[in-house]
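What you see is the complex with one protein chain gone and the rest in place.
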Amino acid sequence: MATGQSVTSFDPRLVRADTPALARIINGRPITYLDSAASSLPPRPVIDAMSRHYERQHANVHRGVYQTANESTQSYEGAREAIARFIHAPDGAEEIVFTKNATESFNLLAKSWGAKNLGVGDVVLLSVMEHHANIVPWFQLRDAVGIEVRFIPVGDDYRLDLSNIEELMKGVRLVSVTAMSNVLGTVTPLQELARIAHEHGALIAVDAAQLVGHAPSNVVDLDVDFFMFSAHKMLGPTGLGVLWTRRDILAEMPPFLGGGGMIADVSTSGYVPAKGPTRFEAGTPPIAEAAGLSAAVTFLEGLGMQNIAQHDRDLTRDALARIDDEFGGRVRIIGPRDTEQRGGVISMDVEGVHAHDVAQVLDQFGVCVRPGHHCAKPLMKRFNLTATARASFGPYSLVSDTDVLIEALNDAVKLFG
Amino acid sequence: MATGQSVTSFDPRLVRADTPALARIINGRPITYLDSAASSLPPRPVIDAMSRHYERQHANVHRGVYQTANESTQSYEGAREAIARFIHAPDGAEEIVFTKNATESFNLLAKSWGAKNLGVGDVVLLSVMEHHANIVPWFQLRDAVGIEVRFIPVGDDYRLDLSNIEELMKGVRLVSVTAMSNVLGTVTPLQELARIAHEHGALIAVDAAQLVGHAPSNVVDLDVDFFMFSAHKMLGPTGLGVLWTRRDILAEMPPFLGGGGMIADVSTSGYVPAKGPTRFEAGTPPIAEAAGLSAAVTFLEGLGMQNIAQHDRDLTRDALARIDDEFGGRVRIIGPRDTEQRGGVISMDVEGVHAHDVAQVLDQFGVCVRPGHHCAKPLMKRFNLTATARASFGPYSLVSDTDVLIEALNDAVKLFG
Amino acid sequence: MSNLEDLYREVILDHYRSPRNRGELETPPAHRVEGFNPLCGDEVTAYLLVDDGVLTDIKMTGHGCSISQSSSSLMSAAVKGKPIEQVRALITTFKKLMTVHESSIESTDSAPLQDVRSLGELAALQGVVKFPVRIKCATLAWNTLNQGLDELDATP
Partner (left out) sequence: MSNLEDLYREVILDHYRSPRNRGELETPPAHRVEGFNPLCGDEVTAYLLVDDGVLTDIKMTGHGCSISQSSSSLMSAAVKGKPIEQVRALITTFKKLMTVHESSIESTDSAPLQDVRSLGELAALQGVVKFPVRIKCATLAWNTLNQGLDELDATP
């Protein structure tokens, strides 16, 4: 049996062998998991890291003196270091805040940094292709303090339309955009956006949820100011998210949730918040999950993020071409057709067949695709859609997954004639 | 090997056999885990439920049509039902909100219900024995909207001093108190407090973090309005907390965190929140953790919460008497001496030996106790302490754990002469 | 693939491709009511014309999956021209059908099956219960109709 640690050069079949959930049989056929954009399937070393935590050393972190409390604390703080290394945080672990998911990271950004620094007349610039996680917290902030929320339009080529960006930048204090659309697969020009933001004296926040598991992430090269993502989309567990920001910005951010662990002092008349990332980590953190995330980072590093990105590109190029060949216009791809600046997410609109029905038929073949608005309703509206059927790849995906997808799509198209 | 499911009548040795972390050897001796008040050790069925989730059916919940997405959704929603049953929520799963920990539950209470319903002149009444999780969010609300935060004093008997309660209740809109102090072990008179609160037109919120894993919880019998706790203190995983409130209260609570999953609609001009518990569950929830919590509930139900409570009482009575016999006044118990209305938490102040040194010496014997302020600084101040060394029991604790505790305490006392 | 054929019966696909009573009615005199399934985005709008205790006309618009839209079409055909009392009874029967456990459909002598027989073409939707996530799709139009009738009851 292959184990994660042993995968040194990238081979998706080895990753597959290490991913227990892919051994599942659905409706008499091996599962064809094409929903990694919603959540990835953790490999054996990630699952084992968490079991091992509970089996050998579980204890609450911080303040403990006994051995397993130290081990748990070291494991938890070690995950912070692993993530800092993974995204190349310039000042290391001191810049990594653990949250429960990318969504909480955005709420933390909006309700701590945003509420302190933004007010009436200030603009936060999003894009029409954002996930609700990067939209709703800003509307909440608007309703609380009166900021304006503005959107970069998306062109017919399914890419950001920056033709009017100078106009759009008026009054903007923060640009907050996705690194990659979870619906279109579009990769956004982050370096360009960072340059524009900084030229206008604004900061830039990045929704890296779809990026971190699929391509190298380097916050210094990108020159961005905030970077948010979830563990469960990078082969890690549920229940854990990350916010990275520069140490100097973090130091000035007021507390978010209040409770144990985030304080320096509490009396019956008030409290003094702690310094550093723990200021934002109230209560018992996701300890076992952090052990899982460390293992996921090690696993991904072993595969090589460049290799994973290339693998995604290869699979996507192949799938786009074959869907076209097979179905002509009947299966419309909602997303860019070239594979440069594009990830392994394929949204489909099947003529005459609603996305739910597509997904239902595909399920009969053990094919897992996600129907719906993918938490991106403004984007769906932009293209006059209510739902797409979305297939997305992971490092364990193979061309044979696309074979089954196409076989099953054929059945759906036939059934609805 | 005993498995959790097979434990039908309560035997702590069987629980122990089912708890892998208790097989650990520390400094050459079997671990003596006396820190369940900080976090409990999950039994085999809980660990396995989470591994199984990742190994067989992991997928994101909701909106999925394919089989494993359905299974994951059913597992997640099933956990809601298990918790509703466990605490006797009158309207079932519709009243259960999943958070990341008890601390987030308190923040949700303060920042959703509190921010909507409370303002200048309104009083939230806490007690001096509260955990920071039930203090800091209220100070944050005070700083945001101008409420007053008031404290019920704690008497020299380590119990709530209700002699002046009528005076204290003036202007109170919410009483928010712990069911059991994580420092003193004191169990508070919740039914009486609920009656007093309701007589004064106030609601009552309960910090049940130390209760749920140790005694039966029935929100109807207690007649309370909010009930908050964490999975990791009831043999469940980290990364998951609960807020229960009555369906009619929940229906009127505004959203807390914003993002995917908590909306009915989003456009470029605003959003409409969803109805029901999901309104408060933004982003991908702790899916595997919910599977673990379900297993923990089943396990605890198999043991019988009354049996666990009796076991705690027996161990506590024995330990208190033996610590007295052995050390006389040199080891002072910070907490009630009788075992009625008292849980299995034993805070110690060892004359001439700081709590950190006590814990350090105990670690050499494999004994895990927690030194410090236990996130209850106002309480420590009340008793002129900066730290105690706290031993606490779980359903896997045995009288032999107390034997080792006393042996190790003897060494600490001797070393510091 | 037998399961799938249970779900997508020919009648359902037919109503999905060629929905009956599709369109709008002038309001007033008709009453308009909207239903929405936030999880999948399916929408149904019903226009109800009630005269002297009878649902004399009904039109439906909306979009969504084959189940929600065929159910909307099948419903409109089943209730059009019926006294409100009968319409209410049909709603109850249909919703009961949708909560019935699979096993009791397959046995032959159960009470629910009696109800199914009385449903005519609507019975084609009974395969939906084998796909629990799709039940919400099938009941959307019915809940919307029910709400519309409640609203009409509430207005003098």
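Lettered A, B and C in written order, each chain numbered from 1.
By definition in this document, contacts are C-beta pairs under 8 Å (C-beta built on N, C-alpha and C of every residue); 3 or more make two chains touch, one makes a residue touch a chain.
For clarity, every value in this text was computed on a predicted model and none was experimentally measured.
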Let's see if you follow the contact definition: name the visible chains touching the chain that is missing.
A, B
Which is it among B:20, B:239, B:372 or B:394 that touches the chain not included here?
B:372
Chain not shown: contacting residue from A:62, A:247, A:322 or A:381
A:62
Taking the full complex into account, find the residue in A:162, A:249, A:274 or A:309 that is in contact with the omitted chain.
A:274
Given B:74, B:298 or B:364, the residue that touches the chain left out of view is B:364
Please output the residues of subunit A touching the missing chain, sorted low to high.
62-65, 70, 73, 263-265, 274
Interface with the unshown chain - residue positions in subunit B:
27, 352-357, 360-361, 364, 371-373, 386-387, 411, 415-417
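The criterion applied here is as follows: only the chains that are shown with their structure count from here on.
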What whole-Å value do you get for the distance between subunit B and subunit C if each is reduced to the mean of its CA atoms?
46
So what's the Cα centroid distance for subunit A and subunit C, whole Å?
39
Please tell me the distance, in whole Å, between the geometric centres of subunit A and subunit B computed from their C-alpha atoms.
31
In subunit A, the residues touching two or more other chains are 27, 356, 360, 371-372
By the touch rule stated above, which residues of subunit C touch at least two different other chains?
39-40
